[in-house]
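Take a look at the structure set out below.
Only one protein chain is missing; all other protein chains are in place.
Moving on, here comes chain A:
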Amino acid sequence: MVTDTGGIDDRSFNQSTWEGIEEFAKENNMTRGDGGYDYLQSAKDSDFETNIKNLVRRDFDLVFAVGFKLQDAVKTVATQQKNAKLAIIDEVVPDLDNVTSIMFKANEASYLAGVAAALESKTGKVGFIGGMEGDVIGGFQAGFQAGVAAADPKVKVDVQYAGSFGDAAKGQAIAKRMFDGGADIIFHAAGGTGNGLFTEAKERKKKDPKANVWAIGVDRDQYDEGKVGDTNIVMTSVLKRVDIAAKDVSKLTKDGKFPGGETITYGLKDKGVDLADSHGAISDKTMKKVDEFKAKIVAGEIEVPEKPAKK
């Protein structure tokens, strides 16, 4: 597996992919290193291709490239080395028999987060912090906004992008502005930038245990990031089960059924995306509503938009 620039311990999808691979390795008694499983981290964009090639040259049966930024590198390596088997997460590399593309309908789970946020908000205002503008994060935003609008059209969504996935200070500044502006629940899809949201919310909770501030995490269950004494400011998290996907594809490859040339999309239906346990932060009444919407999405009655409406 090759990480993007977020690194292996990004508490987000790099880490999640690795956890899936580790789990698969454990089940199959594999050891770390040649002939088993391993990862390489990328510090710069120019490292992607070198890292993928290094792993291919070490004869790994399957190499995961994590993140849309690795698309070009995957395409190049796959074209040059027909025997290599590659899988890319969050991006589609079409028309190559030796590449599997793994996509997530993050907009569906974000929709549910939007529903929950709209119904739980006491101030009638919620926030969304995005990392970089674009198709991937746009999906989170679109789903969240649509969810809020569906549950309570009166609730306003304050949207702001940080322009970075690694700038926690900026995330905190944006969160501060949003809380000051009257938002009480903020959803982030901003990787490391989102850590600033947790810091800000926790500080407010520490100063005033009755403060009505909530954060919604992303990719992994970020409940552990939100602990303040006995309470927690993480309402729920929009899960992207990259670990499940990584395990699935590894298993298929092992059984000789590598889904090359295909795009596998994980949605609410196949539990590839979901909301995390709220640990009681979301009322039963809201949860019931969320489950109703969830059933409708799974049944195909609601089509969640993939792109935010143009301003």
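Heads up, the rule we're going with is that a contact is a pair of C-beta atoms (placed from the backbone, for glycine too) under 8 Å apart; a residue touches a chain by one contact, two chains touch by 3 or more; residues count from 1.
The working rule: contacts and distances are computed from a predicted model.
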The complex has one chain missing from view, so what does its UniProt entry call it, picking from "Diheme cytochrome c", "Branched-chain amino acid ABC transporter permease", "Spore germination protein" or "Dimethylsulfoxide reductase, chain B"? "Branched-chain amino acid ABC transporter permease"
With the full complex in mind, choose from A:Gly36, A:Gly134, A:Gly181 or A:Pro209 the residue touching the hidden chain. A:Gly134
Among A:Gly124, A:Gly163, A:Gly181 or A:Pro209, which one is in touch with the chain left out? A:Gly163
In the full complex, which bits of chain A touch the chain not displayed? Write them out. 5, 33, 40-41, 43-47, 49-51, 53-55, 58, 68-69, 72, 80-81, 131-136, 138, 163-166
